[in-house]
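The complex is shown incomplete by one protein chain, all other protein chains being positioned as in the whole.
Up next, chain A:
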Amino acid sequence: MSEHIGLRGRVWFEALTGNNQPVSGDPGTVLASNSQIGDEIALFLCVVPNPSSRFPCVRDGQVGLEEAFTLAHHLRRVIAEDREKPRAQKRTVIAIVDVKSQAYGRREETAGIFFAAAASSDAYASARMAGHPVISLVAGQAFSGGFLTHGYQANRILSFDDSGIVIHAMHKEAAARITRRSVDELEELGHQIAPMSYDVHDYARLGLLYKLLHVDDPQNPTAADVEAIKHELIGAIQDARRGATDLSNRLQSDAAKQTRKAGIAVRAALEAQWQNA
């Protein structure tokens, strides 16, 4: 596993917003900022590691109880503030994603981390369904429950395209153990079976991404890199404002029509049988 989890998230949050400190009252693991992008103000959100968190199992950049409810808190506020505004004026939300996983802890399970994660997913999806453009920028890792809590409800997902990007349901060591393979076998299999792959180019073949973006050194972006990424984000915001507020776009790309054809077929079959039942 990379020891740089969360660093890229922080770097890009700072590059895009000019801020790097948590909002007063928030835990040190969540960065939130209303900042300019193009000619509008957007809410930027990011989860970062905090080695001194009072919850031991989130200290390496995992998403836990405080993180989920803090994200939900900021999202709910934006939804409430813009409730009466027409869709064209609903504030954009930009999630910068670099999360290791959900927190694997007993405190978290006892206090219902499943529900905290649900509350955050709910807030992201509710923002999207209310007409806010919700954009995710995967700047590093996007694992499992961490990604479900922070970013996977976006209507447009963008990702950098380098080897530091991993989007997956489970990290390699655990997946290898559970599917009884070696890590090498798992990597080899990923190239044949796209949904198993740890390579973001294979992930792109699933048709879930809006765009892959290239930055030479994502950990140390230049001013020109930041401008280029802002330009891409603005394009995604405009596209999201024009599009549907559900997740149907994830089934409509050419890549999705190819790789997700079994899922698309089952949807069509169910719709056909539904009317007569």
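Keep in mind that, in the parts below, a residue touches a chain if its C-beta (ideal position, glycine included) is under 8 Å from a C-beta of that chain, and two chains touch if they have at least 3 such contacts; residues count from 1.
In this section, contacts and distances are computed from a predicted model.
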{"item": "Listed names \"Lactose-binding protein\", \"Malonate decarboxylase beta subunit\", \"Amino acid/amide ABC transporter membrane protein 1 (HAAT family)\" or \"Phosphate transport system permease protein PstA\", with the criterion being the UniProt name of the chain not displayed", "value": "\"Malonate decarboxylase beta subunit\""}
{"item": "Full-complex contact with the absent chain, from A:125, A:139, A:165 or A:237", "value": "A:125"}
{"item": "Listed residues A:69, A:160 or A:210, member touching the removed chain", "value": "A:69"}
{"item": "Candidates A:138, A:196, A:215 or A:233 - the one touching the absent chain", "value": "A:196"}
{"item": "Contact footprint on chain A, counting only the chain that is left out", "value": "54-55, 57, 65-66, 69-70, 72-73, 76, 102, 104-119, 121-123, 125-126, 129, 144-145, 147-148, 152-153, 167-170, 174-175, 177-179, 189, 192-197, 203, 206, 208, 246-247, 250, 259-260, 262-267, 269-271, 273-274, 277"}
